[in-house]
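All protein chains but one are shown in place.
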Amino acid sequence: MTYSVTVRDHIMIAHSLTGEVFGPAQRLHGATFLVDATFRSTALDDDGVVVDIGRATDALRGILSSFSYRNLDELPEFAGINTTTERLCSAIADRLASVVRDGGLGPGGAQLTAIAVTLHESHVAWASYEVTL
Amino acid sequence: MTYSVTVRDHIMIAHSLTGEVFGPAQRLHGATFLVDATFRSTALDDDGVVVDIGRATDALRGILSSFSYRNLDELPEFAGINTTTERLCSAIADRLASVVRDGGLGPGGAQLTAIAVTLHESHVAWASYEVTL
Amino acid sequence: MTYSVTVRDHIMIAHSLTGEVFGPAQRLHGATFLVDATFRSTALDDDGVVVDIGRATDALRGILSSFSYRNLDELPEFAGINTTTERLCSAIADRLASVVRDGGLGPGGAQLTAIAVTLHESHVAWASYEVTL
Amino acid sequence: MTYSVTVRDHIMIAHSLTGEVFGPAQRLHGATFLVDATFRSTALDDDGVVVDIGRATDALRGILSSFSYRNLDELPEFAGINTTTERLCSAIADRLASVVRDGGLGPGGAQLTAIAVTLHESHVAWASYEVTL
Amino acid sequence: MTYSVTVRDHIMIAHSLTGEVFGPAQRLHGATFLVDATFRSTALDDDGVVVDIGRATDALRGILSSFSYRNLDELPEFAGINTTTERLCSAIADRLASVVRDGGLGPGGAQLTAIAVTLHESHVAWASYEVTL
Partner (left out) sequence: MTYSVTVRDHIMIAHSLTGEVFGPAQRLHGATFLVDATFRSTALDDDGVVVDIGRATDALRGILSSFSYRNLDELPEFAGINTTTERLCSAIADRLASVVRDGGLGPGGAQLTAIAVTLHESHVAWASYEVTL
């Protein structure tokens, strides 16, 4: 048995990608990323939820706020790193995992087994990353 | 190898949630839940399907009809239980599993390995529950 | 030439409807309404927008906050009135129109020609109301 | 009687907006715009269509190709102009209108009465522009 | 002031199109059409609705049932006629208009001012037809 809860938010960023494989995306361009953060658990807490959805939403928004309306090429944390959709998924998921481990989602977070983050870059392409806790 | 088939339906219900964590959702309010029921199998039957989609749709509708246009706070089966989105997912999935075990989806149902139910409570939040058969 | 800008939000409410035509919806039930508020204009302001989207979003959220997580049957403003999807559209649109007339969307609001509000009650049904300013 | 046909494509661009009203969007950021181009007519041609959808799709893609994977701040055509979602709608619609007037959609284009372009900047915000022909 | 209500259903059909403009669609192929039927009115009836949504849904389903799971090339009513998405929109809208004029939507139908039908043939293309009553 597996339970999960997902919350959606979005960011609008600029960036460029290095490598011939990216073709025109090597130029400075941008994206609206719909960000879906999924929290998995094998049981529910005493309130009957996987995790406090309000806290989860706030945690996601807090993490996204450091990327939102930014040129990712200028952020120190991505220096020398291609900010592909896949990499942004893992960057966000790993930050959410840290929040969970630090108790930022409250006692309910202790029962979480995995976090998955999906970024939709358009209506025809998206990427995901899942990390176990 | 894993196959799956999913059918979508919806319900419109009233309910309230008990516990400070729910904030304003402690008040009597309501929701439209989009309900996605997924049936998984490692093989297809002689007709080339996971399960008869017509029967699956009818089974889901039958289960949902007992919740549809109801105040969940007044249903005996949920007395003393928070009807969170997660709990409604498992309530529906467990009923579908019973239908399968009772042969309600026909002989094709015997090969099913799991049932997953996702309830979308809005365009920005949803929950899932998966049970193995 | 017509320009428009639309912002989306949502509410989760309980209510019941009076009249045989509503069938099972005469019982206390609920809905998640996706709320799309559209602002129309025949010209753009000096910033190149129909209206400040931040102010528009805040105005919509402010109006929705009085309905959100409520049982509409208990709100004085709807006493004796069926809170059909159509009526909720006009209630929200008329409130937005008042905000515009009171200057609540700033000077850009003066050029608006119409406001339309659409409420999606499920993935298969929605209603709209449009009022000229 | 009014007929219409709509085709969808998308672009991923970087830009910044000038004016305090834009808040954090004054910084260099970006967007994925889903672009819906609608062609209106009061009658169908001999083939039974509003316009050759293949030509319409190609015309839209041709126009979008000059914006795609670009930093709009660096395009001469937008020098000194805020590339708001509204302005991009009209820029694309006006170019489509020119294609129609130049016969680029074939003889069927002669019967078109209007072109509308909608740009979705996220799942919660979009803008439109409609021009009569 | 304009009110509208929209209901969604779908059909799965086979057909072919005649004329070089259709390219590969001249071959026998098929489509799932999402069908959105919109009913417009300038006022609400005594129940507070544009039209009884249950009756509207049933009327739409009744009309669609004659097309559903059919090869449109074999239907007498489309003999010698290209069943383009535009033409199917008008065929369905005209039939809905007849139902309204015959009182099939009940007394509420008398106040309707227009019917619009949109058929989505994919996630990237759709057509509409609107007829005044």
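Note that the chains take the letters A, B, C, D and E in the order they are written out, and that residue 1 is the start of every chain.
The rule is simple: a residue touches a chain if its C-beta (ideal position, glycine included) is under 8 Å from a C-beta of that chain, and two chains touch if they have at least 3 such contacts.
If you're wondering where the values come from, they're calculated on a predicted model, not measured in any experiment.
Within the complete assembly, residues 8, 10, 12-15, 24-25, 27-34, 68-71, 121-124 of subunit E touch the chain that is not shown. Touching residues on subunit B toward the chain that is not drawn are 1-9, 44, 47-50, 52-54. Where subunit A meets the omitted chain, the residues involved are 19, 21-23, 81-87, 89-90, 123-132.
Following the convention adopted for this analysis, only the chains that are shown with their structure count from here on.
When the contact pairs of D-E are matched by residue number against C-D, A-D or B-C, over half are shared only with C-D. Taking B-C and C-E together, the chain pair joined by more C-beta contacts is B-C. Of all residue numbers used at the contact between subunit A and subunit D, over half are used by both chains, marking a mostly same-residue interface.
Each chain gets a centre from the mean of its Cα atoms; for subunit A and subunit E, those two points are 41 Å apart. One simple way to say how far apart two chains are is to compare their mean CA positions; for subunit A and subunit C this gives 31 Å. In this assembly, the C-alpha centroid of subunit A lies 27 Å from the C-alpha centroid of subunit B. Residue positions of subunit A touching 2 or more other chains: 8, 123-124.
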